[in-house]
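So the structure is just underneath, and the comments pick up after that.
Every protein chain of the complex appears in place save one, which is left out.
Chain IDs A and B follow the sequence of writing; residue 1 opens each chain.
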Amino acid sequence: MNNFFKNLSHFALVLCLFFIFATTGLAEVKVGVISSQTSSLAILGQRQINAAILAAEEWNEKGGINGTKIRLIIEDSADKTTTAVTALDRVLGKNVCAILGPIYSFQLFAMFPEVKKEKIPMLSTSGTRKLTQMDNRWYFRTYPHDGITKRAYTLYAVEELKSKKPALMSVTTEYGKSGHEIITNILKAKGIAPVAETWHEKADKDMTGQLMRVKRSDPDIIISQAHPSDTAIILKQQRDLGINVPHMASSAASMPSVHKLVGEAMEGVYVETVTLPNFDPDPNIRAWTKKYIEKFKKKPDSFALLYYDTANFLFEAIKSVGPDRTKIRDWLETTRYKGLAGQYKFDQEHNGAFFAIIVQYHIKDGKAVPELKKKYDFTPN
Amino acid sequence: MIQEIVAGFSMGCIYALAGFGFVLVYNAVGAVNFAHGELVMFGGYFGYAFSTHLGIPLWLAFATSLLAMAILGILFNQVAYLPIRNRPVSTVIIASIGMSILLRNSALAIWGPDPLKLNSFLGDGAINIGGIVFLRHQLLIFAVTAFVFTGQSLFFSRTAIGRKLQATAQDQEAAKLMGIKVTRMINLTFILAALLATIAGFLVAPLWFLDPEVGLAIIVKAFIAIVIGGFGSIPGLVVGGIFLGLTEVLVASHLTSEYKDVISFFILITVLMVMPQGFFGEKIAEKV
Partner (left out) sequence: MGFEKKNIIIAVIICGAAMILPIFFRDSRYYMNILNFSGIFIILTYSLNLIHGYLGLISIGHAGFFAIGAYITAGLTMGTTLNFFPSLLIASTAAALAGILLGFPATRIGGHYFVLITLAFGEIVRLIILNWKEVTNGTNGLNNIPPPSLGSWIFASRFSYYYLVLFFILVTMLLTLSLRRSKYGRSMLSLKASELAATVMGVNPLTTKLINFGMAGLFAGLAGGLYASYIGSISPEAFSVDLSIEVLVMTLVGGSGTLLGPIIGTTFLVVLKEWLRFLREYYMILYGAGIVFVMIFMPYGIMGLVKRVSSQLKS
């Protein structure tokens, strides 16, 4: 009889241990990832999702966060506000503790009310200035905003390249328009007025009209802001039309896919960007880039690198304070983080990154190679 | 000014070439194929896939693309047109929209979202004549457009097969009575449209680059060119395309380009209000 009870209690103990083991195995840290898997915005969106996956896998290989695995809940926000909002719903429905969000401000604006209501931290690598002026304490921007990147390249054009007669070519999206405003304000403060200003739609395929207008105004530099496809077309057509004016392009011009399209016309082009993962001499960044290419068979861009830093910053937060939304927010507000691309520290508005670089490209052996011209760091102390 | 005109002409020829297959299908079977832009795009994508991934010379890639596109054309016909050929026009249009979405997202899945480059047969160079820059590729576009459009009128009026296609397009019932195998003619029309789309794709891609959204941009422009020129008219297509191309470029160059597309649209609407049938279209039955 005693034996029987002894066996039973052993069995019960093992059963208990089994359940405890099983449920800790089932417990996961859930983090939402909302970005564009489809639509024309997938050029940037897919790379960011990949970066988040890479970060999570690295943590999970080492056992996760404090022993619990990370599970990313990935949803496609495509290119509409409605898809972004329903993606947010789906992610929230899985009880995530924080969200890595999409780049595009028009989607973020629509998501803000729900994010505030749900009191969940959301981070993204977006440049649009207004995002951190919406009185949303739950949104964190881990990317230098337009004011910083555009300031860097306008200052470079005026101070280093001594431009007095710039021509501006801008795209009509949020990116182009808010940038245009910032640039013209900085120029005005320096007493300079652009000699020509042209606009184009993101999907436009011919810039001859705009370029001829620019040519007629006899500028000493062309400052452009555009997305990947249109940047490529502008640079190539400028070269084709024989317009020999220095060109200062926005960060899309640092993407390897754009270089493949532009070819020889990249020679001499200045580009503002935040980082250059494919060229940075820093051994950690080189290792990261190599790993990214091996895993995803695609070259990363600076948005991917910063998203990776963002994911890690978030995972560190969860490691310190657990998957508690308010505690994560508080921790993020008060902590400095050193990522691969640079230092992150959030100011009052929740802007977290303040660095930018200007590079110039040269063609070497048929490839576009960047030369670092100047680093700008506007990080407040 | 002249530089802009060159660009406008070149753009216009692209619109005309892209729209040609569309007009053929419409004339033959009365079907509006909204996915035609994606077919042009696939022509370019196949070219990219064969020349870049298989590393074969461009002319061979072109030949293989023609074959691949002919097959795609047949599949398209079998899946999305033949089953609904006797249905109302709207049904066919919606089915073609469905195909457009399907093809666009297939391209995204296969080749990814990054814009890709297809090389031109004549390379990237340019020629300078009296201060005006002509891209060698643009010269190719002019040549091909001239060839295709003069060729097609000879084809349809002088060759036996061309005349049969023409007859089927004009009156299917009468054609059948004359012993023409109508279904075969329809198949042939779709194949022809696919081949033309391949040519258009190889000409568009080096300038516009390839990304999954290009198809939509192409069909919208081609559609505008077709309507302005006169729906169903082939000379009209060329005139309409060039008119559209010139309007876009000249407006962008000389007027405040922030609203350039608005202005272009207004010009188009005005043309239509004045000439509702387009430049070369058949007069619409008088409304009483």
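Throughout what follows, contacts are C-beta pairs under 8 Å (C-beta built on N, C-alpha and C of every residue); 3 or more make two chains touch, one makes a residue touch a chain.
Computed from a predicted structure; not experimentally measured.
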Subject >> Hidden partner chain, touching residue among B:I2, B:L54 or B:I269 >> reply: B:I269
Original post:
For the chain left off this view, which of B:V25, B:A95 or B:V133 is in contact with it?
Top reply: B:A95
Subject >> Per the touch definition above, residue among B:M11, B:M41 or B:A80 touching the missing chain >> reply: B:A80
Original post:
Considering the whole complex, which of A:T172, A:T273, A:T289 or A:N351 touches the chain not shown?
Top reply: A:T172
Subject >> Absent chain, residues of chain B that touch it >> reply: 32, 79-80, 83-84, 87-88, 90-95, 97-106, 108-109, 216, 220, 223-224, 226-228, 231, 258-259, 261-262, 265-266, 268-269, 272-273, 276-278, 284, 287-288
**OP:** Kindly note down the residues of chain A that lie in touch with the hidden chain.
**Re:** 37-38, 74-76, 79-82, 85-86, 89-90, 92-93, 105-106, 109-110, 112-114, 128, 130, 134, 172-174, 177-178, 199
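One rule holds in what follows: only the chains that are shown with their structure count from here on.
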Original post:
Taking each chain's centre as the mean of its CA atoms, how far is chain A from chain B in angstrom?
Top reply: 37
Original post:
What part of chain A is in contact with chain B in the complex they form?
Top reply: 38-40, 42-43, 45-46, 172, 198-201, 203, 205-210, 212-213, 228-229, 232-233, 240-242, 257-258, 260-261, 263-264, 298
Subject >> Contacting residues of chain B [partner chain A, same complex] >> reply: 3-4, 7-8, 11, 105, 108, 112-117, 124, 126, 128, 133, 135, 207-209, 211-213, 217, 248-254, 257-258, 260-261
